[in-house]
Every structure is written in C-alpha cells, then in structure tokens.
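Every protein chain except one is present and positioned as in the full complex.
After this line comes chain A, so read on.
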Amino acid sequence: MLKMNGFSFAGAPLTIQTYDPSANGMDQTMISEVSRNSGAPSTADTKSKMTAILSKRYFQPQKLLNLSKLGSDPDLLAMGIFDSTSTESKFFPALMKVWEMNFDSSTARREAVESVSLADNQLANITVVTTLAQSFPDLKNLDLSNNNFKDSQSLIGWRWKFRNLEFLDLTNSPFSADPSFKDTMLKWYPKLRFLNNTEVRTAEEVAAQKKTPIPVQAPHFQDESQIGENFIKAFFAGYDSNRTELLNSVYDNNSTFSLNVNTTAPRAQQTETAAWDPYIKRSRNLLKINHLPARMSRSFVGTDKIREMWNSLPQTRHPDIGGHPEEWLIECFPMPGLPDPSGQSPTGVGGLLIMVHGKFEEINGPKVDLRSFDRTFILGPGGGMGGIRVINDILCLRAHGGHEAWMLEQPIVPTTQPGQPPIQPPVAPVGAPDGYGMPAPGKPDAQIQQEQSVMQISAKTGMTLPYSEMALSGNGWNLDAALKNFEELKAQGQLPPDAFLSGSV
C-alpha cells in the first residue's frame, strides 16, 4: 500500500500514512471472526462481500451512506450475519473497518460522507452501532428514525460525538415522545438545526454561539518605518527557502529561539492532525517540561545553535502574504526597555513586538501536512540587515485551526433550505460489481461520479450496467438526455432483451 503514496484520490493528493500493524491485526481479527461465525470461506471473501454491500448503499453525489433496513438485506441474510448474536454484534464494527479500508487518506474519508441513515433497524440502543461515531466524526445528517430508542440513556454513548450534527431524525422512536426530548438533543448537539424534520435552531442562532464577548477587530499594526512589515515578508519567505541565509541576515549570538507544541489545541473541522514526531523532542511546553536541564537544552541561543535546530526541522511552505492576506493575522507595536547591543543606553532601547498567526504546509517528501502556528518576535536595533536584530523568536505549533476566528463578522447566509430533509435515500442499484460507485485508492472522483450515474440510470430503466453506461456516454453523461433517449429506443423496440437485467421486463 505504501508505494501508492502520491497518487491523486478524489481530486486531492493522496497521502498514505504508516499503517499501525496492531490496528491492522485487530481489523483482520474482527473480519475473520465475522467470516468464521457466518460460515463464509475466508476473510478476504467477507471483506469483498462487505465492500459490495457498502457500494450499493453509498450514494456519492449525496455523500450518503444508507445503512437502513440492514436486517432485511438479502446479501447480509445470505452471509448468515444475523444467524447468531455473536456475528451480529461483530458485524457492524467490521463493516465500518471495511469502509475505512477503502480510503487511504483520512481527509478523503471524512469528506466522502455527510449523511448516514440507520433507519428501520430495530435498535433499542446504540451498542452495536457505536463505532459509527469513530468512522464519521464530522457527520452532519443522521437518520435514526423507526428504531426503538426509549430514552436519552439508550443514546448516551453518542453524547459527546458528532459535534457538527445539524440534522437528526428520531421519528417513530419512543424517546421522541418524551417531554425532555427536544431540550436534551439541543443541549447535546450545539449545531443541531433540524430535529425530526422540524427546525429547532436557526442558522443565526448557531452562529451566535460562536460570537465572542470580545468583538473581533482588524489587526492592530503599529509599525515604525515599515521595519515590521519588511521583516515579516522577508522572514517567512526566507524560512521556507533558505533558513541559513535568513539566520545570517538578522540573528546574532544573543538571539533566542524556542518552540512549543500544543498537541491538544482545538482544530478546524474536517482536519486530522499529523503526528508531532519531528518536533516533540524539541518542544518546550513548560506545562510538561518541568526539569531545569530539559528546559535549558530546549532553548537555543545564538546563530549556530538555532541553525542546527532549524535544519533539523521539516521543510515548510507558508502562504504568500500578499496573495492570501486573509490567512494571516499580524499585530505589531513598539516596545521599550530592550537590550542595547552597544551598551550605550542604560535605560534600554526601543524596538518592535510582532505577533504572527497563520498556517503552513509541512513537507515530508511526498507527504504534505497542514498545521497552524503562533509566532512572536521581538526586534531591536542591531547589526543585521536594515540595522535590526532578532532578540526573541518564540514559536507555538498546533493543529490546523483555519482563519475564520479572526475574520471580521459578516452577515450569515443559511446553508440548508428550511424544511427540506437532507437525507433522501435514492433507489438502490442492482447487479453492481464489488466497489462499483465506491471510492477506492487511486480511483478518480470523475469515475466514481460516472459509476454513480450509471447505477442511477440502471435503477430507473432496469437496464444492465454496460447498457446504462452506453446510454450515458452516448448522451454526453447527461442523465436526462440518457433517460429520454432510452424511452425513445424502448418505444421503437430497438433495445435487445439482454440490455435488461433479468426479471426487470
């Protein structure tokens, strides 16, 4: 699998992370247990059957995974999944693992699905389906209608999951009749807007929660003779291209650099944070680094030590400040009482304090990770370029947090049409081969979309997949044109019997 790293998947560069062998072992065990208990010949066979089932139930244009009525799925019944309670309890976690195995990038996996339906599954609690929350943490729409959830306790395992849930359907569950139902669900899910197909919160109310009691103002940038502006522009360009040259131009033997990693910082939606290995041994988070020798060795004073440190860190690419100013927040003001390298002024000299917040791409060979940072500099007069020197350079790294936090407040446009439930399961396709219409490593997004269209035509016309594909490709992949063409040909009796799936005419 690792050799596929660098391929493009779903329009995004594909990154394959080192597979944890212990986790892999667990997945294999889980799937093989399902196969053993269900009497299927092999783990690989179970996996391919599950992939086929998922592909029939995944609707790419709608980003929907329809897992409703699992108990009456003929393919699952044929596998004997529900013949014993032990298989039944292992089936769903195994199905989730098979789903995850179809993706090599966690971002692509997170972006593939916004909606899941678990309707009509006779669930009395979420015990058997609880792993859904691990596979789809950013889910927006969840249909749990026509199940037997009695009270909030039967859903308690998802109390702190699905933090981005906007639509929840628990229609025809006993819990829906409970007087506390609406208040409890509103409390659990701060972004919930529709409950049982009724609007329970407006887009404005959701946005109001993000409001801060401290209004967000434009950055305070009080420069002196453009020293701060010129420094910042030169610094990040230099840090990305030639760190040694940058050091030689504005750092000296008394400059100090240190970095700390906030490994638990809040992150932006839809992002997963790459491991902090390249930094963690240098991180001087004083909450964690308590011993004096470690605190000393993680502070770097002087050009030589800083150079050695910087050259051990991964390559970076910061966005262009001029081209993407919104991705940066830079504040600056003058600061007195700084050390005077000439020793002339006993009261210290003046300089600048500069605070920078932004993001960068970390480049590890073909693997690129997005991270956010906060970096504060103190500049004073000195012998470097432009008559300045860097006195302090202190860097905090954290998970990518976006730049919405410092955007000035703007009017909110509702994203969901009120009263329109986002989950509308399309007709299930028939006779599709394994993985058809499903994402897979190296499979282009356009191909998935085409396969999904073919399945839609097939479902509507009863034609086989090859004939459905011909109908589409002959009509420029336009669904309506293909359907119209089909009706004409069918009326003229020009379609051979083998154009149709058996039993559909």
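General remarks:
Note that in this section a contact is a pair of C-beta atoms (placed from the backbone, for glycine too) under 8 Å apart; a residue touches a chain by one contact, two chains touch by 3 or more; residues count from 1.
Rule of thumb we're sticking to: contacts and distances are computed from a predicted model.
Only one of "Cytosolic iron-sulfur assembly component 2B", "NTF2 domain-containing protein", "ER membrane protein complex subunit 3" or "Large ribosomal subunit protein mL44" fits the UniProt record of the hidden chain, and that name is "NTF2 domain-containing protein". Among the residues A:A44, A:I156 or A:A405, only A:A405 touches the chain that is left out of the figure. The residue touching the chain not shown here, chosen from A:N262, A:T303, A:Q452 or A:S468, is A:N262. Listed by residue number, the positions of chain A touching the unshown chain are 187-188, 190, 209-210, 212-220, 256, 258-268, 283-287, 292, 295-296, 299, 329, 331, 333-339, 343, 346-348, 353, 355, 357, 372, 374, 376, 378, 391-392, 394, 396, 398, 401-402, 405-406.
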